[in-house]
Each structure stands twice: as C-alpha cells, then as structure tokens.
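The next block holds one structure in the form of structure tokens; read it before the comments.
Removed from the display is one protein chain of the complex; every other protein chain stays in position.
Labels for the chains are A, B and C, by order of writing; each one numbers its residues from 1.
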C-alpha cells in the first residue's frame, strides 16, 4: 500500500476520533476527506486512486475502531447506483446523492424488473410521460429487495413505445416517499418476503432526476448491470459459505454418513475449492487490470454448488431434513443465505440461479461475449416496442 | 397367436423340410408362402396380418431348425429399404427387389449422409441429372456401413437446386456394382473401418429405379428414417448389453472395487434397468397400436448409459484400463458393441450418440414433436438450395 | 421371462378419471398452500370424498369390506394424488397401515377399508424397508416411548405401534387419543409430520412376530410412493411445458430456445422412465412377484431423484414466478424433496439393491 495514502488515513484519524464523534458525522467527514471510496474523484468521496487500494484503507479504519457505513444495508446503493451516478450523473446529481448514499443516510433500491421483463429486461412496460419539468410514471415493478427501507430507487421506464425496445427507455432516480409509490411484500417459497412488488401510480419525478439522456436508458442500465455481474465476491477462505455448514454437519454426525453421500460431498468439496481458486485467480486478473466477462462463470458455479450442497444436506440429515424452521411470513432485515436450517438453505438457494441474471442468461453471455458464438435470432430487435409480442 | 397362422406354418414345414433343402431355396419358398414378414401383402412375402405376429412365426421356424435370413447381415435392407420400397415402390420394383432382399441374396446399404449433410440431411449436394431414361449421379456420401458388401443402395440425391432444400431431392435405388461407384473404407477412432466413404462419379441409374416422384425424395427419405427411429430395440433381459459386461467385471474383481465406483455402478444399474422397463412399456404400447415419437428417447438413454458405463469400466480396470486390444486398421465383418476390450467399448460407444441421428437432433425431435415446443428459426427454408449458406 | 403388463387397463383409466375429477374439484392449490400457514381445513373434506369413492379399501379384499383391487390400482390413485400434491393419508393409512393389517386378522381392517377410521404406522417417515425398526417398550401390557417424525399421525385416529417384545417385534393398535401428538413444522406441510409419545398407553396386539410384516408394509409404501413421485414429476413437466409455450421474452416463447427444449426433452425422458419404473414396482407388488423388492428399490432409487429434478427444473424454468408463494410450483418442490427422504433415500435404496442383485461394494 501506498505510504502517502496510509499517512493521509493516519492524519484523518488523528483529527477525527471515532470514539468521540457521532457516527454519521464521522462518516461524512471521512467522505469529505476522500477516504470513502478512493477510486472516486476528489470532491465525491475519493482521491482518484486505484480501486485496489480501498480494502487497505477500510482495514486501517477498522483497526482504529471506526464505524463503517454498514455496506450490507445498502448493497444496491453502493454496488449499483453509486457507480452509475458517477458515470452518468450531472455534477448537481453527484453532489446531491453520493454523500448520503455512501454514509448510509439514504438507502437505495432498484426498480428494473417487471412481471413481463425478467430475463428480457429491455421489455419494460412501465411508462414515463413528460409533463413540463416532471415525468409521470405508471407501472409495476417486481423483485425489489429493500424497497420498504429505501429512500431512493434507480428506475428504468419506457418513454417512447414507438421505437424498438432498446431505444425507447430512460433512466430515473425515483423518490420512494412519493405518494404514488406502493410497496407490497412478495412472499417467496421460503415463507418469508425478502422482496417486494412496487406499484407506481402517477409518480412524479423531476426532470432533474433523470440520469443520462432521454432514450439512453438501456445504455445506463447496462452500466449498472455490469457492476452487478462483475462482482465476483470477496476472497474467501476454504470451506466458507454453504460448504462449511455441510462439512460441519458431516464431521459432527458420523452416524449419518453413507458411502454415497461421502463421494458426493467430496465431489462438491473439490468443486467448491476449485471455484474458490478460480475466484482468487479472477481477482488477481482484475487487480492486474485484466477484467472480463468470464466473471459471469463464477455466479453460474456458485449457484450450482450451493444448490447441490444444500440438496445433499437435506438428504444427509434424513429424518431431521424433513423438519423446517418456520413458515411464518416475515420480512427479514438481513438475508443470510447460510442461515436457518437445511430446508431453508435448500429452498433459498433455488433463487441463486435466478436473481441477478438467470443461469440461462449468464450462459448466453459467456457463449456470446467470451466464446464469440453467434447471438440468438432476435425477432423484436428492429420493430417498434408497442408492436412486438409481449 | 392366431391358430390359423400356426397351422399354416406347420403345413409349410411339412411340405418343406429345412434339413433336406438348400438354404436359399427354403428361404425363397418361405417368402413365396407369405411367411417372410406376415405384415407385408400377399405376393410380397406376407399375408397382410399384424406385425406383432411375426416373432411367433420366427420362433416356430427356429424351433423346427430352419435357417433364418441372417438379419444381422442386412439390417439396412430389412429395416429401412424394404418398408420404403413397400410404401413407395411400383409393383415392378417390389417384384424385383423385395424377395432377394429378404432372403439375403442381395444386401443393401444407405447413401444418405454427406460431409455437408449430417444432422441437416436435407442439405445433400450429390446431384442426379436426367439423361433420357437414366439419371447421371455425381457426389460423395459418407458413413455408409456395409457399402463394401452391398449389391444395392437407397440413395438420396438433388435433382433441382433451384428449389428450396426440402423440395429438390429425389430418391433412387442404386446398383453398387456400377463402375462409377467407388467405396473407400473410413477409419474410426477405434482404429477399424466399420463405415465407408462412397464416391459417385457419373453413376447411371435407370429411371425405373427411382422410388417415388421426382422432387419427392425428402418425403420418401423421412419414411425411411422413421423406420430407423422407431426401432426401440428388442426385449432385453436384465443386465444385458454393456451393463452385463461391467457387472461381471465387478463381480469377478473384488480387488478393484471402491465406494466411489460402487455408487456410480449402482446408479447406472438403476438407469439401465429403468431404461429396460421403459423399452418394455413402449413395446407394449406399440403392440396395442399406440406408437409415438417418444421412442426417440430410448436411443438417447441408450447412448448415455452405454457411454457412462464404458467410461466407468475403464476407470474400474485402472491399470488394465490403460491397455487396448489392437489398433490395426481392419474392416470388421460384424460389429459387436460390447466386444473386445474396455477401451474399445469406450471409444465405440462415443458413436452411439452420433450415428442414426445425433442426441442433439433427437432432443429437438422430442421437444418439438412430443412436447409441442416451437421449432428452430429456419433461415434456409424458403430459399433456393443453391443460394443457401453451406 | 414373460413381461408384466406395464400399461393401464381401461378400469384403471376410469379410476384415474374419477380421482382426477374429484381432485380438480376439491383440491385447489390455494387451499393446499394455506396448510403452510396452519389452515388444514382442506384435508378432512377431501379425504372424506376420496373414501366415498371407496379408495381407502382398494387393497382390502371384498369379504373384509374392501374393493378387492390391487397395488396397480392404488398406484394409479397415487399418480393422481402426486399430480395434485394432495394432502390425504392414502399412502400412510390405505397402503402402509392396511398392508400391515392384511397380515393379521384384526377387526380394525374393515373400518380402515371403509374410511370410517384412519391409521398410521408409528415409524419415522424416513425409515427404509431394510433399516432397523425403532420400537417402543412394553411393561405390564402398557406401551411407553416416543416415535419421531411420523407421517399420517395428524390424520389418524388409530396408531399401529411396533413394540419390542422379547427378541422380536409385535405391532400393537393404540387409540390416537391415548397418545400425545406434537405436530412438527415440516418441509412438506402437505404431509405434515408429528412426534408421537405413548406413556403407559393401553393397546392390543394386531400382528405378532411382526418384523417381516412391517418390512413388507414399508416396501409396499416404497413401491407405491414411486407412483406418487411419478405424478409429482408429471405435473412439473406438464406445467412447465405449458408455461414456456406461453411465456414470451425477447419477442418469442421461451420454450423455443433450444437450451430449454433440450432440458425439457431430457426431463420428458426421465418422467416417462419414472412412470415405467413405478408401473413395474406396482405390478410386481400386485402379484407378490419375488422381484418386488428389486422393483421397489429400483423405483425409489430412480423416481426419488427424478421428482426432485422435475420440481427443480419447474422452479428454474418458471424463474421469478416459480420462486413465489403464489405459484404452486413450491408445493411440488417441497413434496418432491420430502418424498426423496421418505421410506429411504435413493442412496439407501441403491445400497439395498447392491445386496439384492449381487453387486457388493
């Protein structure tokens, strides 16, 4: 690590005692000092340095006992909204939104998916009609995690249905406290409601909260999604995650072991370990500035391994695998994929190959962008959206 | 079984002592008595009865010590050429070809596939140009089993390249002794040459050996292929075929057993047994007159199981699995899929998912014809063959 | 060997039609889903209608108030019950408990056959036919002990209880009201399990020297569970095929995308094979063929996994909507996963086959 940067952190901590300050004041000061995300520009929480330096900065703050910005509470904001606002926002938008986003004062959610626009995200039907200096938005969004806690949303809406689907969309920053926004919990197969449906009825968005040009929504949304897809997870220890849970059960319950389950567990141990090494290698490539869409394969493997491991665990537990913790409809504050019981893990893991891009879509992406195989025949590519089959 | 039919066989055997007659004379007489294939019409080796009665007739002849027509030597003739000639042939063609075909005096082969027309069989480029009462044929065929022993071939050739691909083909019966026919062995990954390439240079075929109308070749060829694809194999005993070989090795060599291989073997035992039961059920449906394209699934399963079993066997043998019997280029008289050593079985089984329709094509057929899912986008369907991408 | 008939007779198809009509009428998936929130009202009326069709007595001879049918017919009923994820005690009472009582001469069989009473064998639902059978103890003619994760206990008014009697095993009948029943939050609430405790409960012997009889009852359960699994898998396939024909993305039905077509073709092959495996298990059971245990374990080893695969593919290919509470796919995923463990996992049945067909490890 850059010794100048280290010194800057040390100086900041000397001037700001985390134990003596209000949490939010400390975070705001850290943002203003450019130590929030060092790869962001000066004036917007950063210093224009390499992203690879950030983990060390975070470590220094952690070691000093400083509060963090609770990244788990605002993943959409930090991971998707912030880089998109940075790339496409006006100075006014960056000034208004980035600081409270980073400090966690304003949590964000994502209003992209719709019942008719899942894998085919460019098929969004939610309309935004211009009315003077505002846009009037009507439609239904789905699979919105954290909508009930969010202050703002990134929103994709159709502004011109006479154009082919990819060209008639615009990207907005939507205030979730608008009276036209109705958030309803969406119950899942696990019994709980981690996600929401969001109904938008005459929601009025100032034109100043449009991100990018009118009709440029697809381009902006893709920038957002690329931030999602290249996220290849953190460096992980051996046997972390789902494997650790199952391996513990295996070690603690010799009575449950059978040769069949043993070989399956060992295969999955190998798969998970190799996936871990593959992730390490990809991160090393990224650090050397060789990122690429091959990161998509990580999510494919993660989903498959999590599903097979959790399925195996239910079988391994046998009689106990027939139990379930609780079917009560709750809205979990925090989703722990490895939490609760084996049945929960089994059911929840089914979502791993659907959310954030289905495994089918990811395989298309790998085949076309990495291997260069021909794309699918696109019947709806060049016809007005309103005339295409829905 | 029909007692009248039983009596007819008994009467025939009383008049024709198989021990006292020349083999070929006996077979010709059996054909003339309508006892060759009882579902064929009277006059062409049959009695116009149900096909389901044939196995019992064959059994009665077998029990009487009568020679059979060596069906293994002429599978293309009996299984594909004969029903197609019956369905599309003129009386003269039926009279000329069916009897020596059934008796085995004339063996048949199939000239359909070409280097550029594998899964896309309708893409044949071999040309047949009319010249008076004859057709002059030029082109190259491939994957022709038994070509070097065959007297005749069923041949698909393009007679009009200005029509879309499916409409410009015609079906012929080709004399393999024509001087323009050049048969060359095609060596396979097993080392041997089970198949041939056949080069056709100015081969002259009389118009009287055209089967079906000019331009009707695709329809006729499909009738031939349906005869191939609904073949769901004979009733088999448990642990027959590849499974029997591997199970024997397992029983004889306790020293080779490991828990990993044990569970894999048991899985394949179950898969093979269930495939056997599925075949039995399909044959029972056929006997009740409920045939259907679901028979295509049998070949899919057969190929997968044979490949996995033979792969397992090589691993099971370990050190011995690194041996191979013989790489010498030979032309086997008879192909025993389960013969020779484990390495041979492993390599040969790779063909099971390619020959007679690849597993990919069969899955398309099941998806479209059985499940009714939409067909592929066909870019070449309505354009002249000569203008389509090759 | 002469092949057993693996098709359905006209009578069997008629039976299927009646059961299917009734289930369409009285077993809607919303009512079944409500069981997960504790509302079990659908069970009683549905079971009553089914018993009125005489289904509870299918396996019982006519002279003991039953229908005198066979495992073949029971298998058809189970295919339909699986297809509807129906929450009735047919498998636990009319197959497992009934098969056990058929081995004795208890008067309790007749009321079971008519549906007047409902019984459950007190064993863990995960018990394989060749596993050690847990038994309660007996002292002074009173039974005491706990049996965990029992299926069908919540619907039963009569328990058949394996009791350790000397070196062997006897089965006693105990009135349900003599036992303490603790319902469990279960992975599959359409077959909710319970822990059952008896504490110095009175009972009467219904089958003495009963170990083999219990194993045969469990084997009958395993053989016929395969038909339920085939039904679950069939529903998943049919529903998914219908959905992908209808659901459009990128301007075309997603069922036209070849990767999905190939997966569904493979799944179709699996479902057809599961039907054949289940049919063979039922046919060998129906005629007490010596191959019946091989048939049962083969079908369990195969169908347990196929039903899970079919349900997993249904969820995946329905994508988002398949993950929701409002779509019934989750009922089948939970049923399939619980059925995979019921009466022995596929791995357990493969291990049993190793012994039965002479392929030791």
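Everything that follows uses one rule, which is that a contact is a pair of C-beta atoms (placed from the backbone, for glycine too) under 8 Å apart; a residue touches a chain by one contact, two chains touch by 3 or more.
Since the model is a prediction, treat every value here as computed from it, not as a measurement.
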Contacts of the hidden chain among displayed chains: A, B, C
Touch criterion as defined above, residue of A:281, A:331 or A:390 at the omitted chain: A:281
Identified contact with the non-displayed chain, of B:41, B:318, B:332 or B:372: B:318
Contact partner of the left-out chain, one of A:143, A:218, A:269 or A:327: A:269
Those residues of chain A which, in the complete complex, touch the missing chain: 235, 237, 239, 247, 250-251, 254, 257, 259, 262-263, 265-267, 269-271, 273-275, 277-278, 280-281, 284-285, 288, 294, 297, 300-301, 360, 362-364, 366-368, 370-376
Chain C residues that touch the omitted chain in the full complex: 257-262
Residue numbers in chain B that touch the chain omitted from display: 113, 115, 118-120, 123, 142-143, 186-189, 191, 258-261, 307, 311, 314-315, 318-319, 321-329, 343, 346-347, 350-351, 353-354, 358-360, 363, 376, 378-380, 388-390
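In this section, only the chains that are shown with their structure count from here on.
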Geometric centre distance via CA averages, chain C-chain B, whole Å: 43
Geometric centre distance via CA averages, chain B-chain A, whole Å: 54
For chain A, residues contacting two or more additional chains: 259-260
Shared interface positions of chain C, touching two or more other chains: 252, 260, 347, 350-351, 361
